[in-house]
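Certain chains of the assembly are absent from this excerpt, and the rest are unmoved.
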Amino acid sequence: MKRTLGTCYYPEHWPIEIWEADARRMKDTGLTWVRIGEFAWSRLEPSPGKLEFDWLDKAIEILGQAGLKVVLGTPTATPPRWVVDKHPDMLAVDADGKPRKFGSRRHYCFSHEGYRQECDRIVKLIAERYGKNPHVGAWQIDNEYGCHDTTISYSDAARNAFRVWLSDRYGSIEALNRAWGNVFWSMEYASFEDIDLPNLTVTDANPSHILTFRRFSSDQVASFNKRQTDIIQAHSDAPISHNFMGRITDFDHFKVGDNLDIATWDSYPLGFLEDRVGADDEHQRAFARQGDPDFQAFHHDLYRSVGKGRWWVMEQQPGPVNWAPYNPAPLPGMMRLWAWEAYAHGAEAVCYFRWRQAPFAQEHMHAGMLRPDNADAPALLEARQVADELQSAPEVSAPQAPVALIFDYDADFAWATQPHGAGLTYFQIVFDTYKALRKLGLSVDFLRSETRDFKGYKIVAAPGMIYMPQDLKEALAEADAQVVLGPRSAARNADMVIPVPLPPDFPGLDITVSRVESFRPDMPIPLKGGGNFVGYREELEGAAEVLFELDDGQPAAFQSGNLIYVGGWGDETALQRLFSDVCSTAGIATTELTGGVRCRETDGHRIWVNYGSTLAETPAGTIEAAGVLFEPL
Amino acid sequence: MKRTLGTCYYPEHWPIEIWEADARRMKDTGLTWVRIGEFAWSRLEPSPGKLEFDWLDKAIEILGQAGLKVVLGTPTATPPRWVVDKHPDMLAVDADGKPRKFGSRRHYCFSHEGYRQECDRIVKLIAERYGKNPHVGAWQIDNEYGCHDTTISYSDAARNAFRVWLSDRYGSIEALNRAWGNVFWSMEYASFEDIDLPNLTVTDANPSHILTFRRFSSDQVASFNKRQTDIIQAHSDAPISHNFMGRITDFDHFKVGDNLDIATWDSYPLGFLEDRVGADDEHQRAFARQGDPDFQAFHHDLYRSVGKGRWWVMEQQPGPVNWAPYNPAPLPGMMRLWAWEAYAHGAEAVCYFRWRQAPFAQEHMHAGMLRPDNADAPALLEARQVADELQSAPEVSAPQAPVALIFDYDADFAWATQPHGAGLTYFQIVFDTYKALRKLGLSVDFLRSETRDFKGYKIVAAPGMIYMPQDLKEALAEADAQVVLGPRSAARNADMVIPVPLPPDFPGLDITVSRVESFRPDMPIPLKGGGNFVGYREELEGAAEVLFELDDGQPAAFQSGNLIYVGGWGDETALQRLFSDVCSTAGIATTELTGGVRCRETDGHRIWVNYGSTLAETPAGTIEAAGVLFEPL
């Protein structure tokens, strides 16, 4: 498939007189896609029922006439003031009980039926009007679900919906009491109407209660999204997307993806390095102008899976942004590198956000492809280079990788509910595992937790997947792949209760986690032969073969047949040792990568990138700082 | 007295079919006591007035038949949902004005009369039914008063009760205005109805206001407790206890103890090390799997005094817990060490919490004596060892110690009201003093602030006791003991006002604190001869003999007759120098202890414990890591 470029554009921000020039310049830059409309509700419907679509008709026409294709967004992330006045209780409520007011964006609770109906109405109007418009090449629903911590709301609407959802799930209050162990601390309920949201309790609420509320909240995002996709599908054949964010894990993206044709995400490597990667100061300094070398690739691979193979970068950082603690400029070349890395992971399109830097409002310090004075900004020049390169570039595709990692949003909810040790998260253990695999030169696929067919994979890893249904256990035990489990894999039943027999209770794997502990990160427990367990470990009993030992002779990992169980959180050395061994068993060749060098195999090439700020050597040759290297295979 | 072991058990969590086997196994392990019932209200009274005591009858019968004695808890720490629905305003309110909701435990305000009446009712029912039951060997009221920051509530119930309490205490609003100095900043009140709780003020509330509200809040705990003890005493001759916590100092445990027969406490050495000891990182790493070497002993000695000699460990940490920032496993041997240390300090019983790890709800990661799958956990094995050792062990008792420390909860309220320097607390200065004494090999008794007879003590210390009544001053001045005062001793009158003549104004001690200062802890002020004042010091004037000087020649401590006044917060070296000297004057032999080695004298033995993780030498011989050594005297 031919890869494309695009941008995000807000015609409503600029005088109509310059739209044509903008469109021409986009086309000249080599762009294909223009996303518009996703925050424009107050211009489409300035007051209740007063519709003004003419300007949007015109904008689409101008862009289309210039040879561009439009991604049309539904404007539901920014309901106008009058919508909030009409539904004052539609606001989400934070964990302290405070309503989250109008004045920025995402000011709605996913559970509010009145707001859902407003969304139905405006989306239907848009779908009817533009569903068959030849210039509308794709749709986007809403914008960045979950951003600004908006998945979870403690509103009355949420509480009422939660009670109904619980009743559907558990059938009877007795079943719920039993499943959650509510006899503990006399927390038993007499009816579903007794159940409150798990905030503001004196000490921790029941983890079963918290986890279940997180599952409910996740489902509300999916059902909110589906209302819109159903409407659009009734009027349009263009593919439907949503732009996810980096490291937002509090709703199940796969369930939202079930109703999308394309998954997209908004990639801001520098901002994410500061507040989402979890890196130490040294790493942050080393990659302050480039971003973490694995964070983008992780999400590329994850959302490729969410999109069932079809995915884009819908917003690509174009320069300094406005929202991170610090907002540095990218190293020259990075805006090209990020695009090529996305293509190497199978992206159909990379759209830079935004076309022209807006001089006003919340994002006026967010760079664009153009400066506010309309001069070219560095992003435009690098995008043009990519566009030129695409002319002669081979078609790239993302073939099945040899290694699969299961990413289970539900496990993330469970870890968030009960990290057991300060700072421990599911995302981080999967990300650490991903990093270890990448630093061995491997390409990785993500699998959702519902996967039961692992054909074609030589390795499947499911670290930290805290609840594993029986049929998943069986499927893994029977897979051809080497299967790497632990720590915390299969540690709870579906209701956050410790199962008996004790975990992991895997068919064919005679191991029991007899006790677990978390500990200070500055007290690592050394492994014999190198590496450490950091922050969390499990005491293991069993008759399986010992694969790794602690320095004190205790078993650290067991293997039995194709199943490997690791009883702790390995540091970088430990994880690389482990996966080197597993790769060797699985017959996968590895290449140890260091610094900022990474690679990804496509069907015909190995594409190398250098996130480092200095020249680096690779097996395929020298690669400059922020450089990209295409190695034919 | 013969020492005993026990456990905490929740029959309501397990099928009735296994109760007998559990009871037999407890007995076989060598346990004597089983605490039950303290969280079972929803099973005793599932809906208003619908009583279901049969299961509890049965549980007590089974345990008793197995030869165990029951500690029966009143279930008032966990009122069921329907109680809260009946009294929605019974919830405590936090300092931000937010109600602290149902969904965990301790969800009540001590001042709510409606809830007090619900407690009267259920406690009376229980007392009537089980008051004469031969298997009920003791009672426990409620559970862990003050835990989860529940002593202080800013509810309407508290405000109304506070006004009545103030009226009783001050008689007239003019007296209160005068006592508190309300003329300052025009804070004068026209009536008691004007007085609000001291939260959410623009800047600090009047310290007299804050301190008085803390005193009121403390009294509410005592009166809440007394309502239950009165009821039980009317129906039962078994001793009554309450299980206090570690380092909860916001209510006066002595006043609660006045209505108890036995004080007990819940000892979680590893969790407490992390969040209550106030130790630096190095200390935390050194003792992460053992606990602080003095923190348990401190509370043993303190609660022995609260219990007027009778005290237990009601909950002993049995392995990793679930609630600390990190939750490591104890070093092998520690669960035995902790028990023997408790006995050395006079504990009648040590009960491990809990019998079997519950697989569900808030504490499902809290270890028990049994694993969730019913296998022996390490705590069971160590408890059995203690039980075996107790067979041949001599009877131990806790004779009067040579050194007494006054612990005055009211002083803790005053320091919390006005620490004067960031991080300074009363608990810490007493704990530092206690540590210094223990590291000199000394046994220590705690005395409550009402003590006037100091007979038998060679040293009495009262650091930081910010208000000292005149008759206490006189009693100390006339005591046979060396009396160590300061800093901040007698620094305020009963209403948190600086007295004139200036502090300490002690009979026979010609010293005046002319000025005080707090300073950054990284700017220690050196003492001539070693050690420092850290964080706080006083400028002293007077004609008494100078005992210590600062490096710059200023006096740091004075002595006059038996009275010593120390004008600063000594570091470890300073406190050990000071008390070495005082011991020498008092004719007490000392042994300097280092690392994790500590000892305690009983009538016939000196019992040594080693909190260290390596072998250590003591005057009585070598002691292994986590070891206990009995030295006959």
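Per-chain numbering from 1; labels A and B assigned in written order.
Here is the rule we go by: contacts are C-beta pairs under 8 Å (C-beta built on N, C-alpha and C of every residue); 3 or more make two chains touch, one makes a residue touch a chain.
If you're wondering where the values come from, they're calculated on a predicted model, not measured in any experiment.
Asks: Which total copy number does the whole complex reach if 2 copies are given here?
Replies: Counting every copy in the complex, the total comes to 3.
Following the convention adopted for this analysis, only the chains that are shown with their structure count from here on.
Asks: In whole angstrom, what separates the CA-based centres of subunit A and subunit B?
Replies: 47
Asks: Which positions of subunit A touch subunit B when the two form their complex?
Replies: Counting only subunit A, the residues touching subunit B are 96-97, 180-190, 194, 196, 198-209, 418, 420-422, 495-502, 514-520, 522-523, 535, 539.
Asks: Touching subunit A in the complex: which residues of subunit B?
Replies: Per the stated touch rule, the residues are 10, 12-13, 39-43, 46-47, 75, 78-82, 85, 92, 96, 98-107, 147-148, 150, 281, 284-285, 288, 319-320, 322-323, 325-329, 357-365, 367, 371-375, 377-378.
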